[in-house]
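Every protein chain of the complex appears in place save one, which is left out.
Presenting subunit A:
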Amino acid sequence: MTGKSMATPLTQNIIPDREPLDITQYQQAGGYQALRKAIKELTPEEIQQAVTDSKLRGRGGAGFPTGMKWSFIPMGDDAPHPKYLVANADEMEPGTFKDRLLMENDPHQLIEAMIVSSYATQADVAYIFLRDEYKLAAHCLKQAAQEAHGQGFLGKHILGSGFSLEFHIHTSAGRYICGEETALLTSLEGKRAIPRQKPPYPQASGLWGKPTVVNNVETLCNVPHIINYGAEWYHNLSHSEDGGTKLYGASGRVKQPGCWELPMGTTIREILEEYAGGMRAGYLFRGLLPGGASTDFLVEEHLDVPMDFDSIMEAGSRMGTGGMIILDDKTCPVGMVLNLERFFAQESCGWCTPCRDGLPWVAHILQAIEEGRGQMEDLEILEMHTQFLGPGKTFCMHAPGAMEPLQSALKYFREDFERHIREQHCPWRN
């Protein structure tokens, strides 16, 4: 790798509007070296240790340390088999488009990452759980998997070793809840995507009751680079305690919406100003959701906060997927929260009552306020819901996630809510 690609390992092979590298080109660029090194020189335990030391945290939104997640997989001769590794490619968090970039533009990177990660957890079968709308990604991944099979990187006795891996791509059929890791497993079993109670965690009892690890696409794509260049190198890519780089995105009324691989811990201001080009002419910044729909709003005073899991948490939100959604001064904050809560209400799987009934109620109240039929007491009812649908009250994190933008909007944009109610109409509409 050269200097620039050393700094951006995940996107080093990605050039916009170019076909992804085929297996020959990918290998010329250093691809599948991590797989060779892993299988020929390293034990699964050594790989797990390297991933732990790298301080890689899950990029799907929750930020759970990947090495620790893997450490709960039963290893050794007594472990139940088959064991599974699943790549969560159900990217459906509004404002998030990073995994699409990785899969469409460098599919071999994900496949190599999955083989190495399967070896590290001694998985027998690996699935990509891919959302159905990602047609181009499905095409690229299928082709790459076929090539990898042809070279003996997938299937029986990989590179002549004792390690074999069965590999499948499962395309889904919609529904945001499939991205929740236990709902994803239920869906992969061919059922309605209802989340499961934890514990037991998937590592103990996952797909068909067998040990399973589910990792996000971006998370997995880091693994080959950690193997090639070491945990310390990887950790030093970051500006913060968490290791590595991060694919940050920006959408909304910025000059250049997009997705960029940057050191973990780059400040919000740098991403917005240097990469997204600042606000479009005629629009002022009012706030942002730092990492998708299910994160708390941050505002002007937070612009110098580094985008890493702990710093954003301290600022009162979550880094989530790192897909920032920008609220401008010509967009109604109440309307925006209404859009978000309608989405969450619609995408509730319907299994537990607070989520199934609470979210539509929240959306209903927000609609009344937006349409000028709100009352001041409605704000208290909304506040109450942020408690009733908060963590610990529901089966999974869908409803608590939905409450994050609501509770923070009530805090930072209170005056806008009150103005809707006082003036009995939306000030952003005539």
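Observations
Keep this in mind: a residue touches a chain if its C-beta (ideal position, glycine included) is under 8 Å from a C-beta of that chain, and two chains touch if they have at least 3 such contacts; residues count from 1.
One rule holds for everything that comes next: contacts and distances are computed from a predicted model.
This figure omits one chain of the complex; the name its UniProt record holds, of "Chemotaxis phosphatase CheX-like domain-containing protein", "Nitrite reductase large subunit NirB", "Protein lplB" or "NADH-quinone oxidoreductase subunit E", is "NADH-quinone oxidoreductase subunit E".
Note on the undisplayed chain: of the listed residues A:Phe343, A:Trp361 or A:Phe388, the one touching it is A:Phe343. Interface note: of A:Pro257, A:Gly278 or A:Gly390, the residue touching the hidden chain in the full complex is A:Pro257. Taking the whole complex into account, subunit A touches the unshown chain at residues 82, 91-97, 99-100, 131-136, 168, 170-176, 187-193, 207-208, 249-253, 257-259, 289, 293, 323, 325-328, 331, 335-336, 339-340, 343, 346-347, 349.
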